[in-house]
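Please read through the structure below; I'll follow up with questions.
Only a single protein chain was left out; the remaining protein chains are all shown in position.
Showing chain A:
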Amino acid sequence: RQELLKWNGWGYKDSKFIFNKKGQAEFTGKRYRLGGMVLPTFKEWIEKTFGASLEHKTTSRASLNINDVPPSIVNEEFLQDLIATKISYSQDAEDRVFRAHGHCLHEIFVLREGMFKRIPDIVVWPVCHEDVVKIVELACKHNLCIIPFGGGTSVSSALECPEEEKRTIVSLDTSQMNRILWIDEKNLTACVEAGIVGQDLEKQLAESGFCTGHEPDSMEFSSLGGWVATRASGMKKNIYGNIEDLVIHIKMVTPRGIVEKNCQVPRMSTGPDIHHFIMGSEGTLGVVTEVTIKIRPVPEYQKYGSVVFPNFERGVACLREVAKQRCAPASIRLVDNEQFQFGHALKPQVASIFTSFLDGLKKFYITKFKGFDPNILCVATLLFEGDREKVLQHEKQVYDIATKFGGLAAGEDNGQRGYMLTFVIAYLRDLGLDYYVIGESFETSVPWDRVLDLCRNVKERIVRECKEKGVQFAPLSTCRVTQTYDAGACVYFYFAFNYRGISDPVHVYEQIERAAREEILANGGSLSHHHGVGKLRKRWMKESISDVGLGMLRSVKEYVDPNNIFGNKNLL
C-alpha cells in the first residue's frame, strides 16, 4: 500500500491537482469522478481568493534524503527475540519516516522541507491478534515504546514520536491484520481484524451483500482500529450511528493483558462500559486487534439531493428543524457561501452547449427570479438511502421542510458532486502548498442555539488573527455543518491563507489555529467532535473534562500501562 501512496502528501500517488500546459487546473488519475477533468474556473478562484499566482511556486524535494533520517536504534536482544517470533519487521528509513507522522500541516511541511527529530526505530507487521500479544510482551520485557499505526490519517499529531523518548520506538503497523473473521447474518454482526481499511471493509462486506455504513471522509485510508481509538464519526451516522453505536465487542492487547467482554450483546449494565475507556484512548492503552461491528444489508436505493437557501441562517434553521423532526437523511450537510463558491470553482468543463445552457438557466432562476444573492446564498447537500419507496417519501418530507425555510431544490447532481468533493478536497492542500497557500480543517460540536454565533465568530476570529499576524491576503475561512443531532450539530471549518512574505508560516498557522480553537471553546463548542485530541489539543483537556475527569483517565492509564509502553503521549 505504501507503494501506492504519496510519501509527502495526501492519498494516492496518481491522483493530484495540477495546472496543465494551458494553465488550467486539472485533476489527474482515474480513481475519482473528477479524474482527468479540466476545471476552467479554478485558477481564477485561487487567484482571487488567496491572491496566489502561478508564477510564485515552491516545490517539495522530490524524495526523501536518507542521510537526514535519524538512525534506527534497536536493542540486539530484542531484535533476536523478535526474529524468533517470525513477525516481519523493517528498519528501513523510508518505512520508518512513513509511519512517523499523520496529516497535520506541520507534519507535511516537515516532509517537504525538513526532517522529524524523532521517528520510529523499527516497524513491525503483526498479522493476527497473537502476533500483537507477542510484540506487546516483548516490549514489556525489553522496556520499549510502542506506537500503534493504522491508516496514518491522524490530524491531531497523534502519530508524532515524542522527541524526548529515549527507548526504542516500535511502530506497530496493523495493516496486515485485515481479514473479516466471520459474518453473523442472524445477528447482523461481523468480526473484523482492526487493521482493515474502510474501503476494503465495505468492499468485502458488499460481496456478501452487507455494509457497516461507517464512512468517515478518510475511509479510503483510515482503519477500523483507528476509528475505535479516536471515536470516529461517519458521514452516514444518521442511519448507522457513530463508531460507539456500531461497535459490539472490542478485543485489545494491553501491557496488563487482554481486555474484552464475555459476550456479544447489544447492551449490558455492568458498571461503566469498558468500551468507553478504549474508544478515544488514542493508542495510549494498547492495541485494538479485533472488533465485532454491526452490519446492515446494502441499501436498495441511494439518492443524492441538494437545496439552495437564501442565506446561512435559514439553512441552519432548516437543519435544526430536520433534526427536531428526526427525519435527517443518511447525510445532510450545509456549506456556507464561501464553500459554495469554492465548490463552484471545482466544476469541470461542461461537455455540451446544452448543459451549459441549462446551468445558465438555473443560475438565472435562482439569482434573478428568486432573488437569491450569489454572495450570500448557501447550499445543503443530501444523501438518502434505503427502500426506493421510503427514500422517495423521505425525500419529499425533507424538501417540504426546506421549502418552509426558503430552500429551493437544486438537483441531484450538485449533491453528488458535493460528496465527491469531500474526498478530493484533501488533495487540494498539496496543490496549495506548491503555491504558498497553506491550510487545514478542524471541527467541533456545538449546541443548536450556538451554531450561528460560533460559525460567525470563529470565521471572524481567523480573519482578524491573520491580519494581526501579518498575513497579507485575506484568508479563506469557511465552514459547513456536517452532522445533525438532537441537541446540536457538528461544524467543520476550512481555513487557508497565502503565506508569501511570512518567514515562519507554520508557526503563524499554528497560532491562528490555536486562536480559532480558543474561540470555539469560548462559544460553547467542544474540543473535538471526531478528530480527537492527540498532542495537538492536549492543552485544553483539563478545561474540557475537569481536573477530576482527567485524573480518572490517568488512573486507568496507570493501571493498564504502568510503564508507559504505549508512550505516544496523546490525550493526557
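The definition used in the following text is that a contact is a pair of C-beta atoms (placed from the backbone, for glycine too) under 8 Å apart; a residue touches a chain by one contact, two chains touch by 3 or more; residues count from 1.
One rule holds in what follows: contacts and distances are computed from a predicted model.
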Per UniProt, the name of the complex member that is left out, chosen from "glutathione transferase", "Exostosin-like 1", "Dihydroxyacetone phosphate acyltransferase" or "Sorting nexin 1": "Dihydroxyacetone phosphate acyltransferase"
Absent-chain contact - pick from A:M219, A:L454, A:V471 or A:V508: A:L454
Residue in contact with the excluded chain [from A:I274, A:L392, A:L521 or A:L550]: A:L521
Absent-chain interface as seen on chain A, which is shown: 449-450, 453-454, 456-457, 460-461, 521-524, 543
